[in-house]
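Heads up, one of the protein chains got dropped from this complex, but the rest are sitting where they should.
What follows is subunit A.
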Amino acid sequence: MAEAAGVPAESPAGCRARAARTVLDQVVLPGEELLLPEQEDGEGPGGAGERPLRLNAAARSRGRVVCGPGLRRCGDRLLVTKCGRLRHKEPGSGSGGGVYWVDSQQKRYVPVKGDHVIGIVTAKSGDIFKVDVGGSEPASLSYLAFEGATKRNRPNVQVGDLIYGQFVVANKDMEPEMVCIDSCGRANGMGVIGQDGLLFKVTLGLIRKLLAPDCEILQEVGKLYPLEIVFGMNGRIWVKAKTIQQTLILANILEACEHMTTDQRKQIFSRLAES
């Protein structure tokens, strides 16, 4: 609908609200309001410049739209709260109107329920461990939240250990809580991360970029030599290879690949493959 896209609707705040569809993959700034696609559609051949007719709720055939990180609901519109590129994902199974989110970059992690993170045990007090996850306060981890742990059979966790777990409670009003088992009681790889290796910190956006399904960096790295990596959504990566030198090379590559272009990266990998 060329008219709806070209003529921005006036919102009470006085700033122009753009259609979300037109700004996909473009940079948006905090404070912008975005219209959802269904709101631009007018009934019949609407004239240019007219405010689109609002269909009543019963006639709306859209499902629920999810507004993800970086966006907030503001009446019927989406309000941008972080700067970055606007992304959209179509609904896979046909339910709902898809997901919109802002692909932003930041170093500070805010605990989110369901995220898998790497934490460092900082204190052991009574029945719980205090785990530093990089947020505003340390998360609490109960000693019963490990696979096969009972009151008699305590897990072997010391202060300073690395833990890979997920959040069960994470909101701004309460202390975050994490566990190392899933809902069925199985560990699924969570728990204490083994000996040796190196833990380093990167930006949150890099983690998501590396974990993307078609990430070339990981594929190339995996061909270099045998190694093990654990990605925490709080910006922490743990790597381990056979020798210390290999581990350090790996850590340097992963840290640097954020700012390298594809060609530079390929050069470095070819040089490494030769040596």
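Basically, contacts are C-beta pairs under 8 Å (C-beta built on N, C-alpha and C of every residue); 3 or more make two chains touch, one makes a residue touch a chain; residues count from 1.
Operating definition for what follows: contacts and distances are computed from a predicted model.
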item: Per UniProt, the name of the complex member that is left out, chosen from "maleylacetoacetate isomerase", "M-phase phosphoprotein 6", "WD repeat-containing protein 41" or "Folliculin-interacting protein 2"; value: "M-phase phosphoprotein 6"
item: Touching the absent chain when the full complex is considered, from A:23, A:99, A:120 or A:149; value: A:99
item: Touching the absent chain when the full complex is considered, from A:141, A:230 or A:254; value: A:230
item: Subunit A residues that touch the omitted chain in the full complex; value: 36, 57, 60, 62-69, 71-73, 76, 78, 87, 89, 92-93, 97, 99, 101, 110, 112-116, 164, 186, 188-189, 208, 211-213, 218-219, 221-223, 225-233, 240-242
